[in-house]
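Just one protein chain is left out here, and the rest sit where they should.
In order of appearance the chains are A and B, and numbering begins at 1 in each one.
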Amino acid sequence: MTRHTMTASLLAGATALTALPASAQTELTMYYPIAVGGALTQVVDGLIAEFHEAHPDIRVNSIYAGNYDDTRVRVLSAIASGDSAPLSVLFSIDALDLIEQEMIIPFDQVLETDEEREWLDSFYPGLMANGQIDGQTWGVPFQRSTIVAYYNKDMFSAAGLDPEAPPANWDELVSMGLALRETGPYGIMIPSTGYPYWMFQALATQNGMELMNGDGTETYFDDPAVIEALEYWVSLSAEHDIMPSGTVEWGTLRQAFLEGQTAMMWHTTGNLTAVRDQASFDFGVAMLPEKVRPGSPTGGGNFYLFEGASDDEYRAALTLIRFLTDAERAAQWSIATGYVGVSPAAYETDVLRAYAEEFPPAIVARDQLEYSVAELSTYEGARVRDALNTAIQSALTGSATPADALAQAQSIADRLLTPYR
Amino acid sequence: MNDLARYERRRRIMYGWMLLSPALILLSLFAFIPSAMTFWSSLFSRGTRRNPSEFVGAGNYDLLFADPTFAKVVVNNLIYAGVTIPVSIIIALAMALWANSKIPARGFVRTAYFTPTILPMIAAANIWLFFYTPGLGVLDQIGALFGFASVNWLGRPETALWAVIIVTIWKEAGFFMIFYLAALQTIPPDLKEAADIEGASRWTYTRRIVLPLLMPTTIFVAVNALINSVKLIDHLFILTKGGPSDASKLVLYYIWELAFSYFDRPQAAALTVMVLAVLGVTAAIKFIILDRRTHYQ
Partner (left out) sequence: MSDALKSGQAPLYVMAPKRSFRPRLTLALDTFAAWTLAIVWIAPLLFAVWAAFHSTSDAVNFNLAGAWTLDNFRTAWDGAPWMRYFFNTFLLVSVVLAGQLVVTTLAGYAFAQFQFPGRDVLFIIVLLQLFILPEVLIVENYAMVSRLGMFDTVFGIGTPYWASAFGIFLMRQAFKSVPKELDEAARIEGCSWFGVLWRVYVPSAKPTYLAYALVSVSTHWNNFLWPLIVTNSETTRPLTVGLSLFGAPESGVNISVISAATIMSIAPLLIAFLLFQRQFVQAFLRAGIK
C-alpha cells in the first residue's frame, strides 16, 4: 500500500466518520418484552451492538419494557403521547386489536422489491399465521415459541420408568405421573397463571378442537371437546393428585422444576437455555402428549411497524428486522434462549447444526411446529383471554365446574365479539 | 386616608390571588379538569376502526353493571376496606399503647412496628411473595414443621384476597401507630393517677378515658385507612395481578386494567366517576359532620 492511497483512504474514512451523524443517522426506538427467565436483555443488547457495527448509519434504542402486556401498554402510551416508535416486538396475537385501533401498518407498505417480498416466505408458515390478516402481513416472527414438556430423567429412573420414553399421550401422562408421585415429587405441573389460556389451548388442540375461528370473531369455549380438555386438566390434581391443587405460578415454575418439586413441567421452549444452564440433574425435552392428535399453539412475540413514522425510519426498521431475523442471528438467538429459530435456514447454519447435535432438545420445538396451531387471537383479545383465564382458574381451584366456567367465558366472549361479526 | 386603605385592600386582594395562582393552576390541571374530563368521556363509547365514538349517555355505566368483574371488584374492595380499616386501627392502637408503656427495649419495639411503613409497597410485596410461594415459601416451611399441608396462598380464590389484605395491614398499621402515639402523649398523666386512686382497673381506664380522648385521632386514622383502601394496590402487581379468577382484584387495579390493558378508556372513566362519587361523599361526611366544630379560621 503506498503512502498516497493510505492517506486517501484515511481521509475518506475520516470524512465518512464525521459525515455520518450529521447526514444519515436514523434513530429507532424499539420496545421489547421478555416472558422467560435468564439475562435476555444482555442477549438483545449484544445483537443490537452487532447491528450498530454493521449499520453505523442507524442508531437503535432498545427498551426492555416488562412482559407482553406491559410492553403493549408502553408502546401505545409512547405513540399516544406523540413519541415515535417505528417498530417494536409485541405479542404475536395482538395484531387484530392493533389493526382495529389503527396502530400498525402492514409490512407490504414498506417492502419495495421482489426480493424483499420473498423474504416474507423464508419463515416457517406456522409462525406467520398470527401475523397475516386480510391478505397482508402485519407481524414478522422474532421470539417465537411452542410449549414443550420438560422432564427430569433422574426422577423417571427412580420411579422405574424409561427416562428415554416420556409420556406420548394423555393416559400415559397420568399413569407415569402416578408412578412418579409414588416416589415423592409431583408428576406434572402445568402453569395456570400468566398465560393459562395458552396451556389450555394445547390441551384443547390435542383433544381435536381449536378455540377460535380464523377471523378472530368466534370462540368455541363451551364445545364439548374443549370442556373435556379442561376436565382432564382439573383431574390431574383433583382426581389423580399428580399436580398441586390451586393455580401453578408461571414465573416460579422453572424454579420449582429445578428444585425437584415436580418431575415434569409444561413450559415455553423459550426457557430451554435457562433450564439447561441451571439444572443439576439430567433432563429431557419432549413434544406434548396427544389425545386425538399432537398439538401446541405457537406463542411469543412478533415485530410490528407502528403508524406515524417517516419512510426513512420504516426503511431503517426493516433493515433492523431483517438483520435480527436472518439465519445466523436467528440461530444465535435460538441457542441463547431456546426460542424457535424462525426460518428453516436458521437450522441449516453450522452453529445451530452443531448445537443440535450436541444438545438434541434444541430442535424439539421446531419439530413440533408441524403440529402447531395459531395462538388464541380474537378482537378484544386481552379481555377474551382474561375471560378464558378466569374460567380456567375457577375450574382448577374448584370454585366452578369446567362446564359452567367455560359457559360463562363463552358468554362473555360472545358479548365482546358480537360487534365484530 | 380612605383612598389609601382602599388601595391597600385592593393590593392585598391582588397579591392573594397572585400567591394562589400557581396552586390553583396546578390543581386545575391535575385534579379538577381531569375530573370533569373523566365524567365527560364516560358518556361516550369507545371509538374503533369499525365503530367511531358516539354519545351513549349512561351506556358505559350500563355495561359496567352488566360486567360480572365489576361486581366482583366492588365486593372485593368492600371486604378489603372492611377488614383493613378496623384491623389496622386496632393493631395500631395496641402498638401505640405498648410503645407508650414502660416495657423493656421499647426503642426496638417502636422501630420494629414502624419500619414496614417506610418500605415501598413494591418491596413489601416482593418480601411477602417469598412467604407465600407454595412449596418454597416460608409459610409453607413453617407449616410443614407442624405437619400442615402446603397451601397455595396466592393461587386459591379463598385465600388470595386475604394474603393481599395481610400485606396492607403489615404496611400501614405502624404508620397509624405514630398518630396514636402522639395523641397518647398529650393525655395528662394526672388522669392516670386519678384513675388509680379511684381503683379503676386498667381496662376501665383505657375504655373510659383513653379511647374517648383518642377519638379525633381514630377518625383521622380511619379516613386515611379508607383512602388507602382505595389507592393502595401496588402489591397486586407483584403478588396476584388480581387473580386467580379476579378473586383479589380491587377497583383501582381494574380501572388501570380497563384503561391500560384493555384500552377501554370510557369504561375506565365510568368506573373512575363512581369512585370519585364515593370519595366525594366521604369528604362531605368528613368536612360537614365530623369537622363541624373545627373552623378553618
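The rule is simple: contacts are C-beta pairs under 8 Å (C-beta built on N, C-alpha and C of every residue); 3 or more make two chains touch, one makes a residue touch a chain.
Quick caveat: nothing in here was measured; it's all calculated off a predicted structure.
S.K.: For the chain left out of this view, which of B:44, B:131 or B:162 touches it?
M.R.: Answering carefully, the residue with contact to the hidden chain is B:131.
S.K.: Which listed residue (B:44, B:162 or B:237) would be found touching the missing chain in the intact complex?
M.R.: Here the residue in touch with the unshown chain is B:237.
S.K.: Please output the residues of chain B touching the missing chain, sorted low to high.
M.R.: 12-13, 15-17, 19-20, 22-24, 26-27, 29-35, 37-38, 41, 91, 94-95, 98-99, 101-105, 108-116, 118-123, 126-131, 133, 136, 138, 141, 170, 174-175, 178-179, 181-183, 189, 192-193, 196-197, 199, 202, 220, 227, 230-231, 233-234, 237-238, 252, 255-256, 259-260, 265, 268-269, 272, 275-276, 279-280, 282-283, 287, 294, 296
S.K.: Which positions on chain A touch the chain that was left off?
M.R.: Here the touching residues of chain A are 31, 33-39, 61, 63-67, 70, 74, 77-78, 80-83, 193-194, 249-252, 254-255, 259, 271, 274.
Just so we're on the same page, only the chains that are shown with their structure count from here on.
S.K.: I'd like to verify one number: the distance from the centre of chain A to the centre of chain B, where each centre is the average of its C-alpha atoms, in whole angstrom.
M.R.: Using C-alpha averages as centres, the distance is 39 Å.
S.K.: Which residues of chain A touch chain B in their complex?
M.R.: Listed in rising order, the residues of chain A that touch chain B are 69, 72-73, 76-77, 97, 99-102, 192-193, 244-249, 252, 255-256, 259, 261, 380, 382-383, 389-391, 393-394, 396-397, 399, 408, 412, 415, 419-420.
S.K.: Looking at the complex, which residues from chain B come into contact with chain A?
M.R.: Residue positions touching the partner: 48-51, 66, 68, 133-136, 150, 152, 154-157, 241, 243-246, 260-264.
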